[in-house]
Structure formats: C-alpha cells, structure tokens
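One protein chain omitted, others in place.
The letters A, B and C name the chains in turn, as written, and every chain counts its residues from 1.
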Amino acid sequence: MKKIPVAILGATGTVGQKFVILLENHPYFYIHELVASPRSAGSRYIDICRWKQNGPVPENVKNMIVKTTEEDLESLVLFSGLDSSVAGSVEEHYAHEGHFVISNSKNHRMDNDVPLVIPEINHDHLDIITKQKYKGAIVTNSNCSTMFLTIAIAPIHRHIGIEAVHVTTMQAISGAGYPGVPSLDILGNVIPYIGGEEEKMETEPLKILGTVKNGKIEFADFKISAHCNRVPVYDGHTETVSLKLKEKASPEDITRLLKDFKGIPQELGLPSAPENPIVVFTERDRPQPARDVWLNNGMSTCVGRIRKCRVFDIRMVILGHNTVRGAAGASILNAETMYRKGLIQV
Amino acid sequence: MKKIPVAILGATGTVGQKFVILLENHPYFYIHELVASPRSAGSRYIDICRWKQNGPVPENVKNMIVKTTEEDLESLVLFSGLDSSVAGSVEEHYAHEGHFVISNSKNHRMDNDVPLVIPEINHDHLDIITKQKYKGAIVTNSNCSTMFLTIAIAPIHRHIGIEAVHVTTMQAISGAGYPGVPSLDILGNVIPYIGGEEEKMETEPLKILGTVKNGKIEFADFKISAHCNRVPVYDGHTETVSLKLKEKASPEDITRLLKDFKGIPQELGLPSAPENPIVVFTERDRPQPARDVWLNNGMSTCVGRIRKCRVFDIRMVILGHNTVRGAAGASILNAETMYRKGLIQV
Amino acid sequence: MKKIPVAILGATGTVGQKFVILLENHPYFYIHELVASPRSAGSRYIDICRWKQNGPVPENVKNMIVKTTEEDLESLVLFSGLDSSVAGSVEEHYAHEGHFVISNSKNHRMDNDVPLVIPEINHDHLDIITKQKYKGAIVTNSNCSTMFLTIAIAPIHRHIGIEAVHVTTMQAISGAGYPGVPSLDILGNVIPYIGGEEEKMETEPLKILGTVKNGKIEFADFKISAHCNRVPVYDGHTETVSLKLKEKASPEDITRLLKDFKGIPQELGLPSAPENPIVVFTERDRPQPARDVWLNNGMSTCVGRIRKCRVFDIRMVILGHNTVRGAAGASILNAETMYRKGLIQV
Partner (left out) sequence: MKKIPVAILGATGTVGQKFVILLENHPYFYIHELVASPRSAGSRYIDICRWKQNGPVPENVKNMIVKTTEEDLESLVLFSGLDSSVAGSVEEHYAHEGHFVISNSKNHRMDNDVPLVIPEINHDHLDIITKQKYKGAIVTNSNCSTMFLTIAIAPIHRHIGIEAVHVTTMQAISGAGYPGVPSLDILGNVIPYIGGEEEKMETEPLKILGTVKNGKIEFADFKISAHCNRVPVYDGHTETVSLKLKEKASPEDITRLLKDFKGIPQELGLPSAPENPIVVFTERDRPQPARDVWLNNGMSTCVGRIRKCRVFDIRMVILGHNTVRGAAGASILNAETMYRKGLIQV
C-alpha cells in the first residue's frame, strides 16, 4: 500500500509534536510537510522546535525545512494543531484549496456543516462533509475533556437515555500547551477555572451524540453542567460524573454496557484504535492519572467507581489521556476512519 | 478572668498539634494536660511528638509530661483529636467521668443525643447535651469537607431552601494525618477515593442543618451526592458545588446572602471567630488553596464563581482550611461558644 | 520622624510586589511612586499588576497611577526590581538625576564603584558611593543564592579563613519570576541548569567578602565552584556546601561562630534586621524549605548539618528565602543601613 503524504499544521506546538510522534511509523500516512507560523519560515524543524516529548526528535522530521501557513502545501491531508487564534482562517483557506483538514482546534467544531467526530460514536456524521462549501473538507474532534465524557456516556445515551449530567474535571497541565501554566500558579494548588472549557463540555457532547437528519445534525437533548479545574498532574484529565437516566439501570447494567462498547474503529481494526474504547476498573480507588493514563497507548477511556448516586441515578469516575486520545490521537483516528470509509482518496 | 484548664486528647497527632498551636495564647483556655496513647506514658511532649508544624514546639508544652488515655484527668474541658479507632470508648469514658469532651473525631457525631455543631449555624443544638447519659458531655464538630459545604449552603438553606446538592471535592494531603498519604501515591496524581468521606458529606450536613424539636434533632430534608478526591495540595479542601433550590434566586441574591451571613460567634466576638464566616471572591479563578487558605487565620470559608448552573440552579466553588476551620479550630470555636453560653462552668 | 518618600521601579514584577508588601508599613519609608515599563503608563496599579502575593493588593498602592521609567520621579530613594534587560540604563539615568537607586538587579553589581552589600558583612563598602560618577548613587545587593552562601561563610572567612568552596543549589521556582518556569518543565522534575546563576555565585561572594583599600574593593582570594539546579519548591533555596579552611576548625567551632554572628543591622536594631542573621539547626534533617523558609519573616539564613567533610574540612546545608532576604528584603535592609549611617539624607 502506498502511504499518503500528510502535513502537520502548527507542527512546533505541543499538539503538533504529538502528531509527529504518533505519525512516525504510521501504516497509512507519512509526514511530508511540517507547517508553522510565518516567523519560522525556512528553518529546520529541530532548530525552531522547543521539543518537549520523551526521547529525541524523530529522524524523519529532524532536518525537514518548516513551511509556513502562508505557503501552498502538497499534502492532501493536513493535521491541524494550530492555536485557535489563527486556526479559523488558515484551516478554511486550505479546505478551500482542496485539502482535507483534520483539526484538533476549536474554531470550526460547532459549524453547521463541520462534523465533530468520535468515530466509535458518530462516524456517520462524516458524510456531511460532502455538503461543505470547501473544495476539500474540515473535520474536527472534540475538546479533550469532552472526549472522555462523551465516550463514557455514549453507550448509556444510546441504550438507556440520559436526562442530565453533572461533571467536575481535574485537568492536567499538559492540556494548556507550552509554556502554558506557570509553575507558580499550580505547584501544590488547584485553579478552579479554565477559560472556555466549561462551555465546550456543555455543548460539544450534544453535537457528537446528535443524529444526522436531512444532511443536518440534530443535537442530543439533555443538559450538562461542567466545573473545570486545573490540578498539578502532568498528563490525564480525571472527571467525576453524575448521571440522571431516562430509565432505571443498575451499576452492573452500566458496567456491562461500557465494557461491551465498540465502534467502527474496533470493527475495522484501525491502527490507532484501542481494543476497548472503554476500560472499566473495579478497584475502589482507580483510575488514577499517574498510574493509568497510558493504558492502551493512551487511547482508551478509563472508567471506575460506577455506583449509585444519591441525587441522580449513576455516578462514576472517568480518566483519559488529554494529549493522546484527547487531541492528536483523536485526529489521527478520524483520518484513519475517513481513509477506510473511502472519504479520503488519493 | 481566670483561664480554664484544658486537656488535649491525641496530643501528638496532627490535629492534636494544631490544638497545641491554636491554644498557645488562648484568652479562655490554657493547656493543662496533654494526653496520648498508653505507649507514650511518662515521656516529655517534645521527646515523643513528631512535630510537623511551622516553627518550634511552644514553650508552654515542650517539657510537659504526657498522660495516657488510661489515666484520670484534672481538666474540665477535653479537646479530642483522637484517632477514630480509639475515640469512641475513650471519649465516652471521660464524658461519664464528668468532662466536657469537645471532639473532632467522627465516632459520636451521629449519636442521637450528641450535637454536631457549627456555631454560626446551629448553636441551639448544644442545648441537647443536658439530655445526654453522661455526667459531663460530648460535643462534636463535623468532618472537614462537610464543614465548608455546610457553612456555604446554610444561608441558602435558611432563606431560600435547598432540594439537592452535587459536590465534588479536591482534598489536601494534610487531611489524612501523618504519615498519611504516601508520596508515591499522590505526587502528580489524583486519587478519586477517600474512605468514608462521601458518606460523611452526604449525612452530616443534614444533621447540622436540622432543627431541634422536643429535645431531638430532626434532620434537614434534601439530598446530597458527594465525590471525594485527594489531590497534591498541602492545606485546603476545594469543592465544586451545584445546588437545586426550592425557590428562584440569582447569583447576585446568593452572593448577598453569603456575604451577609453571620452567627453567634460573630455577635459574641468569640476569640476564634472570623469577622466573616464566608468571604466571597469575585475574581473568576479564585479561591485557590495555595493562595487563599489562610484567609482570616484559616477560619473563613472562601466562596467563588457563584453563577447559574445549566442543570440545577446555582453553582459555586468552596474552599476552607481543613486542619484549622475544618478540625481543631472548629472544636475550639465550639468550646468558646459553650463557654460564653454558660454551658461550661468551672 | 518624617518618613522618606520612595519609588519602586519594576513595581508590577514579582520582586516589585515584594517591595510593595515589605514597605507597606515601614517605619522609615513610604511608597510615594510606583514605576513600570512605558506600556503601563497612566494605569492604576491594581489594573495592570498581575498580583501573585497572598492577600489582596494593599490599600496604600491599589489606586496609585503607575509612572513609567521614562518619567521624572520625585522620590529620593528608588528601590529597583527591574528586569536586567532594562535595569542597566534606567538605573544609571536616575542615579545621574540625583536619586539613590537601591537595586536588586544584577547589572551594576560588579561595577568598580558600585558597592555590593550585605550590611551584616560589608556595610563599610557603602562608603565608596561618594566616588561614583553619579549625582545620586547606585547600591546593589547580591543574587539570592549568593546571599545565603555569603552570609553563612562570612564569619568563617573572617575568623578562620577559606581556601575553597563547593556548593550545589536546589532553587525554588519563585526565583524565576512570573510567569517564570513553565509547570511542564518542573513538576516532578529537576532542571540541572539556571542561566547565569553559577557565574554569579562564583564571583559575587568574593566582592562582598573583599576589603576596601584606597577607595577600591579588593576581592577575597579563594575559589568557588557552583552547580545550580531548579527544583519543584515554591519559596526557599537550599544549598549543600563543602569548605576547605585555612586553619583547623571543628563542627562545634563553626556552629559557635555562626550562632554568634551579628552585624550592624543587629546593633542598630534596623526594622528589617533579623535578631540572628544565621539560625543553626541541630535536627539532622533540617533546614527544609517548606518548613523553615519563613523563619524570622524570611530574613534569617538557616544552617544545618554542620559536620566534617571527607574531602574538604567542613560541610553544611544552607537555606534562605529567595524573594525576601534574597531580593526585596535585602535591598530594604541596605537602604535602612544607609539611612541610619547618614548616607541618605532628605
């Protein structure tokens, strides 16, 4: 099989670096172009990237000359880890030029004609890209905290029905990029606020869990309340969740639903798909970010403490890897799904 | 005024050490006896106490010979920071002997005839001690996480009415005593479970907010769901709270209620009473444990981010000092209230 | 006594904020002007300062309109916490204009005619300001890590003589200002490098411990080797030190010398002077930054583990508060000394 050339937009940022790592030996894609802001023009990747991953900069990109977002690109597929301050227009531009922009940025997530996709849940939303005004297309994945919540409640929403959700997050510092959170603000501390995060968690799941009718996405119809906090954890967002259900269900019912949950990535055996999208823990004090976040290469959502709620019906603890399944890994899984569904063709 | 001699039960533990600090120059009480487990018998305090407070062991207790829980005590008032494994019977014994046991331990909190008191809220519950089977009496304060939640919702419960509460805590390591939480378990981590903590938060507030009828406490009638987490913070429990109210109220209404909240400790000007039991923050990212926990010597409850909830009616962030207002300081405020109400007489 | 009006240069930075705190109720000085970079011109202090201290912005400066480093100033004494990228020329300018610039910045520390002062050690160096080319004067204090090392070895240098010093530091994040060290770089980590720090530690002590001869400072004549590391500690630099001495001395001799060390700030009872410049710990695992850094309001240098060295003669552990005694507090103590010596006259 001939591999597809891809570009990484925002290649020097923290999400961009994760793209570099996760695409280093990908069976479908290879990194053909690295793209950063105009001030990086003409430099080698290794010279301008403040590399923050474990291990050295991979050989395949080390000496690549970085292109800028003002240049034409050759790759059909563009993975975007651009900062939201520039992602909006840059992504539109390249989509107009005929590229498939697989974006982790927030800018176009809630656009009417842009699918917001977690392939285990709503791969059928991808079909609406044919209605887009672009010669190419824009496809997005959700915010990181949204990702784990939505995966964990998707099988419950589908089989039992959800009326309301209370969620409180404890989010890792790596979610804020680099330099991101100053150590003076977070060492031994909790910051009970993350700009824009609660709004995303309260709306994005409803689009993902929505249904396509007449080429349009009808949002799911329940309410979410989110409190978002930053805690001194390196990788991994932990979430406590209480659910009001449409029908009765025991913790055992919920446990079974979550354990059995699979989707098209698992059916197709996509390269980045975890064997189980959800792993259920039975120990009373798990999952924990420092111990469990790398489960299945950071692509599974961990769920624990499934139990009755004294106010609503069911509560649980959720954990996911914010920069893998919650960001770069999610985009790559989207692209893999599109490729295998024939939506990306060279 | 002649000061009242007091003893500290469990004087070498972390709560006991806080009692030592807070009673060093107290206007009503002076430390007359230090009491620890039988294996400490006959030792000087400084020789057997693994002192973990800032600054040195105070001069007034340094060379005091520690008594044991098997000995008779001379002090009328006993502050108890005993471990719950022994507090039950030891406290009963001393109450039978005629002592006033002001306890921070959980063992007797839910006893029918034992008041569970936050004096700003329910100092009238203290009157039921006359019905106790003891020659003396046992008076308790709540669990630390319960304390801040109950203070913050008390004025709302009283003036507007509460139907349900969702709360998630992020609790400091000092709440687990010493040696307490191993660093291998909490450095860069979140532990989504604290043994027994959720049950306390879901029941204790209902007793505190209850009413005395015919010498008995009728519990408040609403539901609480608590998720309790340990986070790598030294002092200060942070809580995110969502409230379902009986009547409509705006964030501004709630803010005003909380700011105006005062109780008998403020009216009487008790030595340990903060000028304001509740301090409301308007900055969008406060309160934070590392910055705000020592406000008013750790005796105020900090509240921030009072805003509408998308599922319930109102939500907010709460912070309090778990070993001061949430433990030793609470017991001392109880004793001060009893003293000024004439319930403790030499 | 009429208080002297002072200005704070770099008033919005972390050192500037410490000046604001420490000068709030100072018996000699009052804050008359706050000065920041030109882009802050015309704003109220509270509106442009990202306040990072415990407690709120003090009332006396809250609404003060911030001046810029391009404006003339009215205050005779200027405390400078300016960033080193601008301190050089700005401080010179104001000194030429007749101000006494008491600086914490590194730029002029090693100038021939600028005294580098720790008043307990070399207050006599202050006299060389009369030789300066300025109408006013520039007086500096040392780098924070230098400060504690120099204080701890000064009495040994004076009474016994030092031939060589090996020092390794473990420095707090607050030493890097705000936003300073990104949390992604330091959480659960050690960074074995701090730009420019080792050079300062290897040269500044030699100037401070030098002697004035014919109006010039002759440097002390021994060698220092410094390894500087950043560790995840909030406040307080810890240093391990091994000393090669000119004459034999036992740990007990050294302990006595350090305990007895006093200087002109103690003799004059200066407002910011700690009763003991050096506090010696006898516990085998102290001093520790999280427990001991605030000793004597952060103005004492803590020394512990004074013992024989297997390679050199004596070794010990040193701790000091980097933003108090190591920065703003040091400048203020310099100004107090100058004032009481009659070098600053209104």
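Please note the rule applied: a contact is a pair of C-beta atoms (placed from the backbone, for glycine too) under 8 Å apart; a residue touches a chain by one contact, two chains touch by 3 or more.
What you see is a predicted model, and the numbers here were worked out from it, not measured in a lab.
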Which of these, C:S105, C:T238 or C:S272, touches the one chain of the complex that we don't see? C:T238
Which residue from C:A41, C:V86, C:A164 or C:L268 sits in contact with the chain not drawn here? C:A164
Residues of chain A in contact with the chain not shown: 54-55, 187-188, 234, 290-291, 294-295
Which parts of chain C are in contact with the chain that was left out? 164-166, 168, 170, 187-193, 202, 223-225, 227, 229, 231-234, 238, 240, 242, 284-291, 304-305, 309-312, 315, 317
Which parts of chain B are in contact with the chain that was left out? 52, 173-174, 178-188, 232, 234
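Here, only the chains that are shown with their structure count from here on.
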Which chains are joined by the largest number of contacting C-beta pairs? A-B
CA centre of chain A versus CA centre of chain B: separation in Å? 42
Multi-partner residues of chain B (at least 2 other chains): 187-188, 234, 290-291
